[in-house]
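With one protein chain held back, the other chains of the complex are shown just where they sit.
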Amino acid sequence: MTGLYSKHLENRKKAVFRNILLTFVLIFLALVTLFPIFYMIMSSFGPAVATSGDTRSIFPKRWTLDSYRAFFNFSPHSLRWIGNSFIVSICTVLGNVVFASMAGYAFAKINFKGSKWLFGLMLVAMMIPYQVTQVPLYILISNKLKMTNTYAAMILPGIVTSYNIFLSKQFFQSIPTPLLESAKLDGCTQMGIFTRIVLPLSKTVLAVMAINTFMSTWNTFFWPFLVTSRDSMFTIQVGLKTFKFANETLFAPMMAGATLSALPMFILFFALQKYFLEGVTVGAVKG
Amino acid sequence: MKKTVMFMLLVMLAVFVGAAMAEDTITVMVPPVSGTYLDDIDVWAAEFMEANPDVKIEVIKTSWEDHNGKLQTMAAAGEAPDIAEVSYSSIGSYVELGVGIEIDKYLDAERLADYDQNALDYMSIEGNVYGLPLYITIQAIGGNKEMLEAAGADIASIQANGWSLDEFMEVIKNGTNENTFGFVFANAGVTASDFLNIFGVSAGMTNAFNDELKYTYTSDNMLKLLEAVEAMTKSGYMPNYGVEAGKRMVMCQTGQAMIFGKAMPLFELNFKRNNAALDANDGTAVADSIKADYAFLPVPTMEGMKESCFGSVDGLIALRNHNTTDEHLKNVVAFLDYLCSGDRAAVVDAPLLLEPVCKSGREAYPKYEETGLDEGNVAAAAREISLVVAPPAGVTAEQSANAKLLMDETIVPKFQALLAGEITAQDAFDAIKAAALEVFDESDCVFGAL
Partner (left out) sequence: MSKNKVTGSFRRRFKITSDDRWGWLFIAAALLVFIIFTLYPVFSAVRTSFLKYKPFGSQFIGWKNYTDTFKNALFFKAVKNTLVYTVVVVPLSLLISFSIAIMILPFKKGTQSVFKAIYYLPGIASGVALSVVWLWIYDSSPSGLFNQVLAFFHIPPQNWLSSSKTSMLSLMLMALLSGQGGNIIIYIAAMMGIDNSLFEAAELDGAGFFKKIYYVVFPLCKPTTLFLLVTGVIGSFQVFQNAFMMTGGGPDNSTTMIGLLIYKNAFEYSKFGLACAQAILLAIVISAISLLQFKLMGVDVEY
């Protein structure tokens, strides 16, 4: 372990005491950060009636699934919203894994004309805030390509991102070039090298890329909100926003909707925790 | 082989072009205007398509929350639906964008005459009609009858004659106790503008422009209104914190508030439904609610002012998009007219407890009219509607767009700060005046009393 704390290592009692103290502080802080999610899940099991909220409690007085039923009854498309989110997220993930890794490989290991400045261009583009492109992109999709209310409109603009190309290029660079050169001498084409040698070596980085992309696509609200107007094409995030009422407040059903929208991410997180946590450090510089 | 493929492609192309030519697709975008509207409109679309086989209608259903933002965005990209629901005050911004359509050119004079002229005036800018009205809606306040009487309010007299600000303050003072606020008004976020609109009318500001087309929110009446609001929020008879729109009626239904706003006549139905649910004890009633009868009340009138009521006309307008041709517009306007008249108008208006604003709608109205309503409320609503002052004729699209910008960027934000007790009425007024003078010439604003 790290030498930062080494002072107490010879004194076991002190070390144990220190760790218990730290655990308490850490758990307290964790409870504070987790509270909104906890509150959301608990409240979603309350009854589906309007409330002024003045008798609010953390746990519902009566436990019921009514609010989930209310959410699904709210729109004939509630279930479809979740399906739409899956379609959009999965397609975006596939596109990124295939196209970004291909481009990343080309930039890292294929010596072709224009590769340097093209890669530089993509790097520069990564720094442009999305506010610059949002208006023209919206006009392009809705007016020029007539793609509003289609899956294509939600998928295509993000189907391969500069960030993912950058990420995979960084990784592929670490693969030793002689390995690839010898395959080339054996008569392998670049496609062969890529699919038979490079990809099998890159499972982790591809998984990280897939998960990060899935998470950001699943949670994205703004773009699908802009390009969909028909409720059958909403993603769950957009649907959740419409789940508000002008003259009354149905708190528990709203929380049920919020819980449902977050549920797939929670499941994925607990199943693939390792990749989630690893993914954070992949993009960051090494300390 | 090649020839067959070519032939098939040609056939497909022909079918495609044929279909495109035979079918004129009309898109309609509407929020849930009434509880059943989004189901009703499917039926009406089907009826219209049956009568006009060459027309195909597509309905885009939105929520109130997103409707206006979405429509504005689509219109700006040139992708507006052919027909959309709007409140009259936003028509100017669409005309300014260049997507408004003067529908009177595509509609028979005889059909146009079906609609009440005063309602039609709302849907017009500089004498051009851009849409057709669905109803004149009124917004005021409402309350718990029993509590009001206990607080010394003579409901029948108030409903019949209106009341003064002093009388109102006295009643909400009496109605306030440790469990109940005398008055609650939803004021969190953008709903602050409701407060301003509804009470602004009682301070003599019936519109952002007067008959001489001068901007009125710079007048002393505005200062008077802001001062009255300041007095109300400081009185302690009203919550001194932000109240979400979704909570106001629930607070009244649970006995936490005696009077609430904004309120519409149709809330009587909500109270009745809740009373029935309480009787049935089936778990669908508002949490912790009590049985209560609803009284629809006029907004108190400020000293020296003529009583009036805040009203708005909502309707459907036709918009320009890439599809727009003369031929297409004829179909669009025909469907627009179909949706706004006859049984359709009556079906929309009945559950809102509002009378239709076209002759054919009024003829059909008795078939759908809600019955068993409180007579006092019905009479009060009718009287309030008659007090609504129509906007002056001749306001330009630019003026109305500027007024909207001032409202969004200055007046509502300053009003929010006033409600939170952070600035005084005078501060708010000065800020509004300064901002108005940046947009309008001094000669285009009213100073002093209206």
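Order of writing sets the labels: A and B. Residues in every chain begin at 1.
Everything that follows uses one rule, which is that a contact is a pair of C-beta atoms (placed from the backbone, for glycine too) under 8 Å apart; a residue touches a chain by one contact, two chains touch by 3 or more.
Since we're looking at a predicted model, the values are computed, not measured.
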Looking at A:133, A:177 or A:232, which residue reaches the missing chain?
A:133
Among A:49, A:154, A:208 or A:240, exactly one should touch the missing chain; which is it?
A:240
With the missing chain put back, one of B:99, B:196 or B:364 would touch it. Which one?
B:99
Could you tell me which of A:49, A:70 or A:102 touches the chain that is not displayed?
A:102
Positions on subunit A contacted by the hidden chain, ascending:
1-7, 15, 18-19, 22, 25-26, 29-30, 32-34, 36-37, 39-40, 43, 53-56, 98-100, 102-103, 105-107, 110-113, 115, 118, 121-122, 125, 127-137, 139-140, 143, 156-157, 159-160, 162, 165, 189-191, 194, 215, 218-219, 221-222, 226, 237, 240-241, 251, 254-255, 257-259, 261-262, 265-266, 269, 273, 276-277, 280-281, 284-287
Touching the hidden chain in the full complex, which residues of subunit B are there? Just list them.
69, 72-73, 75-80, 93, 97-99, 187-190, 192, 239-244, 247, 320, 405, 408-409, 412-414, 416-417, 419-423
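Simple rule for what comes next: only the chains that are shown with their structure count from here on.
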Whole-Å gap between the CA centroids of subunit A and subunit B
39
Subunit B to subunit A touching residues, read off their complex
29, 60-66, 70, 73-74, 77-79, 244-247, 249-251, 253-254, 256, 267, 270, 283-288, 322
Per the touch rule above, subunit A residues touching subunit B in the complex are 47, 49-55, 138-139, 142-143, 148, 225-226, 229-231, 241-242, 244-249
